[in-house]
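Notes to accompany the following structure.
Every protein chain of the complex appears in place save one, which is left out.
Chain lettering (A and B) follows the sequence in which the chains are written, and residue indices restart at 1 in each chain.
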Amino acid sequence: MIGKLLTTRLGSFPLLCQTSDSHMKVPLMTHAARIGVLTVSDRASRGEYEDLGGPAICEYLTETLTSPWTPEYRIVSDDRHLIAQELQRMADDLGCCLVVTTGGTGPAVRDVTPEATEDVCEKMMPGFGELMRKVSLEKVPTAILSRQTAGIRGKTLIVNLPGQPKAIRECLGAVMPAIPYCIDLLEGPRLETDPAKCTGFRPKQK
Amino acid sequence: MIGKLLTTRLGSFPLLCQTSDSHMKVPLMTHAARIGVLTVSDRASRGEYEDLGGPAICEYLTETLTSPWTPEYRIVSDDRHLIAQELQRMADDLGCCLVVTTGGTGPAVRDVTPEATEDVCEKMMPGFGELMRKVSLEKVPTAILSRQTAGIRGKTLIVNLPGQPKAIRECLGAVMPAIPYCIDLLEGPRLETDPAKCTGFRPKQK
Partner (left out) sequence: MIGKLLTTRLGSFPLLCQTSDSHMKVPLMTHAARIGVLTVSDRASRGEYEDLGGPAICEYLTETLTSPWTPEYRIVSDDRHLIAQELQRMADDLGCCLVVTTGGTGPAVRDVTPEATEDVCEKMMPGFGELMRKVSLEKVPTAILSRQTAGIRGKTLIVNLPGQPKAIRECLGAVMPAIPYCIDLLEGPRLETDPAKCTGFRPKQK
């Protein structure tokens, strides 16, 4: 399913998607921005559960981004060390300008995605979590249970999203307008968005 | 006064309440959820000041919870180590599923409840503080001075509330709809709320 979604946008670059715990094999495109999509779920990582979060993120990005990009997709279990390791790999080795996680942001004992994110980030971006909780709170009072955060590792912006596909769309939609300019400030690739879907905002440069 | 309030709800279980620094002696009820109520105040702990915060929390919970519960009530001084110790005791030794504190969240030098809470929690829940400040901000611009937070220790949710009874009611009322589901996720007892007072919200289970 992800393969289909992505080929829509990526045109002649067919994507091989594996829903097991291994990342998508994508042909390297010189000017394409790499974007990590990390699903954090014990059940999905064991194949007991179809990952819906990762595809929902890819679908949203495919609809919204008009500049070329390639996904780096992987599923890991709710293990703080493994999540941190994967975030590090996507940022440092794969050179992703953006990594979006889904899952593991709640209060349960296995929910450790925000901690793993903090482990690998040099600076935290509290405004992302605040805005996403505010937007979710308009839908459900349990939005305050989401501990999702965002931060910067080197030149990579890492953003946590909730696990539910519907909540992913709401949360990613809320913060997306600020992401292209954030990537600019991190000296990453220029991301362009479809104004009909999302107005990527860039203040006038000083 | 607390004794009276609590017997209203607890019916045949008379509660002995001591307003000095010692916890309430409550008969153990097998299925009752234990809820810690911790007043943090130098003056109240020395008996110079009648604690109004603890009774206000008990009153709110008595009105709102329809499932059986027993309070574990104690007053401590504004001492980071003592607060942390008491939170730990309520969570680990008494098995409270929820501990609610009042007082010590401001900017003054003796206000250290949020730090003590962080000291004992494995994970923080920033959404609680954000929402409580937002709600208080509609009443007073000084709401931003409240540093109240929430977090998880083991299977216990710890929530800081301000010191003023009126603000307690506003803040606890704002976050209460999310608490029963949070306790579910922590595998604690099932809390039920009076829909006329507060709609405890539980998303459909996956």
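In the analysis below, a contact is a pair of C-beta atoms (placed from the backbone, for glycine too) under 8 Å apart; a residue touches a chain by one contact, two chains touch by 3 or more.
It should be emphasised that the depicted structure is a prediction, and the values quoted were computed from it without experimental measurement.
Novice: Can you list where subunit B touches the absent chain?
Specialist: Within subunit B, the residues that touch the unshown chain are 106-109, 111-112, 114-115, 126, 129-130, 133-134, 137, 140-147, 149.
Novice: By the contact definition given up top, give the residues of subunit A that touch the hidden chain.
Specialist: On the side of subunit A, residues 123-128, 130-131, 152, 155, 157, 175, 177-178, 181-182, 185-186, 199, 201-203 touch the unshown chain.
The criterion applied here is as follows: only the chains that are shown with their structure count from here on.
Novice: With chain centres defined as C-alpha means, what is the inter-centre distance between subunit A and subunit B in Å?
Specialist: 35
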